[in-house]
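The full complex has more chains than appear here; those shown keep their coordinates.
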Amino acid sequence: MSFNTFGHMFRVTTWGESHGPAIGCTVDGCPPGIALSEADLQPWLDRRKPGTSKFTTQRKEPDEVRILSGVFQGVTTGTSIQLMIENTDQRSKDYGDIAQSFRPGHADITYHQKYGVRDYRGGGRSSARETAARVAAGGVARAVLRALVPGLAISGYMVRIGTKGIDRARFDASQIEQNPFWCPDAVAAEEWAQYLDDIRLNHNSVGGVIEVVATGVPAGLGAPIYAKLDSDLAAAMMTINAVKGVEIGDGFDAAMLTGVENADEIRMGADGPEYLSNHAGGILGGISTGQPVVCRFAVKPTSSILTPRQTVNTKGNEVDLITKGRHDPCVGIRAVPVGEAMMACVVLDHLLLDRGQTGGVRGKIG
Amino acid sequence: MSFNTFGHMFRVTTWGESHGPAIGCTVDGCPPGIALSEADLQPWLDRRKPGTSKFTTQRKEPDEVRILSGVFQGVTTGTSIQLMIENTDQRSKDYGDIAQSFRPGHADITYHQKYGVRDYRGGGRSSARETAARVAAGGVARAVLRALVPGLAISGYMVRIGTKGIDRARFDASQIEQNPFWCPDAVAAEEWAQYLDDIRLNHNSVGGVIEVVATGVPAGLGAPIYAKLDSDLAAAMMTINAVKGVEIGDGFDAAMLTGVENADEIRMGADGPEYLSNHAGGILGGISTGQPVVCRFAVKPTSSILTPRQTVNTKGNEVDLITKGRHDPCVGIRAVPVGEAMMACVVLDHLLLDRGQTGGVRGKIG
């Protein structure tokens, strides 16, 4: 993996800053002959785009994606696909404070130290806006997966905002699209609305936890040792802005289990092995089992808040900083479609890798 | 990253199975002129080797590492370094059950499905024995770091075994080497001994959580977007056997914080910026801040236990399986030196990447 590329065979290279003319990505290694148009990608971008509720940034971006290469007469050609999204809402404004001072908890200071220069407008390259390119790439991955593995589905949702988690007993997948939080628990969603309003009105922000599940993933994807499916998922999720933790299956709770409890026992079903539980989150030894692949990641609270925080500026002066502007009270909300996109890209990448090495043949059981 | 290689510039490729003639790794991209001998590497391997207490597998392996290339007259030559560790305790035994049946929670079944064949002796390639090669490579990384960044130190320890965590108020670094658990809390260590004895006598196993901290890491290592220091750490730790979760800094707890709480405020010290807290775990925007880099990972309980579990075999028959043999009641213990090794490799890799791209020059503050 290089600085701006992820993936082994299905490789995505992103570019662009928050307030430059455009952002985008190159998708390399896409299988040929897959039906693809902007209309296949736009719905995914619409899910991520800002300004859809009062709980996300009020920046207005249509986030219209254009396919500039790699598609001919409605199908992918196997060559590199360029996806571009123009930035349209780069308000002319005074960036004075942010330009010279470093937001505590933000990449401002580390970019400055590493590079000696940074595009401070809207966070520049470190802006979560970069994730729009991932969502576009994820749309390509989904189109390919739909063609190659028809039953595969990917679903992301929030399981926690700040101190408020969901109740798994109330989990209802049909609720996810019914509230601005991608929350599968209708009761929690109402609670979150009130909670997040308070956070926002108090000039504060809060973190969250997103869970992404892929069902219908065939057994045998992933590879020992350093191309483990879970390692690639962990890397992919950890590259999303503000993510501070990643779990597979039971994750950190697995550390508290005994071997007797943690064993996902196996019985023989009509179509092969069936598991009595899924502590493993669908991955054993870095390779998919055929069960749902379950990944969770934690997003820290946005560092851009209206409450003053102590910091320093480029001159080395100590200052108090308030971050004006249009920011997400819980940036985790818009990370849901991003997590889904990363899951799609990683799963497809491993599907291609696997058929490259093994031809897609599977060892028999029974 | 390919199947058996990790790292960008400081690249490690491992090979070998648990019960083959040897295991080892190739270290590529090592800086030249670094003093290195087997004596520099062996102490790290001794920390990981089995059989040092009743809490780890009773397999007896001297784990003697040999340098077969890349070192001349006591210094690295800049060419590839081959490290080999012979396997000496491959007991001749009947692998009957394991050969045909799949341990629940183990990679047995996924290797079989993916490849149609697996070396079932001691877990073959999926054995934790592979991690000895990483520890050897980590020893090389430490030797280089000692030369290039004299003040840098890496320390790993356990903060949880099963349901028993440490008390941070009793954290004492000097305790880490004083008990068989790498536990920084002397009281917890005693409790763990009793707890783990019970687990072991009940033919069970248990998980754990390891924390690895690197101090003295210069600001500016890591890179946006897909070569983030935290993403590479997450990938590296997640490749360790049985790891199910990775956190940076406050990790999942950060999801419960507000932006006001999570902001690591900055003041101006004598030598540059100083932070009033370290929720970020030393990384902002994927780039090191100069604070301690803090990484935690969760290890699930060993799936090889003496308690029967329901499973199937290659013929598709349902069977109950007991895993005889010499296994770790808490495999997390021996993961501590492995986590340290991965931290050393990742930090060095980014040090080399950074000086490649930037020349190591830093943006000034003040």
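Read from first to last, the chains carry the letters A and B; within each, the first residue is number 1.
Heads up, the rule we're going with is that a residue touches a chain if its C-beta (ideal position, glycine included) is under 8 Å from a C-beta of that chain, and two chains touch if they have at least 3 such contacts.
From a predicted model like this one, the values you see are computed outputs, not experimental measurements.
Chemist: Could you tell me how many identical protein chains the full complex contains, when just 2 are shown?
Modeler: 4
Following the convention adopted for this analysis, only the chains that are shown with their structure count from here on.
Chemist: State, to the nearest whole Å, the distance from the C-alpha centre of chain A to the C-alpha centre of chain B.
Modeler: Each chain reduced to its C-alpha mean, chain A and chain B end up 26 Å apart.
Chemist: Give every residue of chain B touching chain A within the complex, in rising order.
Modeler: 1-6, 8, 14, 102-107, 109-117, 125-126, 130, 160, 162-163, 199, 204-209, 219-228, 230-239, 243-252, 254-268, 273, 276, 279-281, 283-290, 298-305, 307, 309-312, 314-318, 332, 354, 357-358, 361-366
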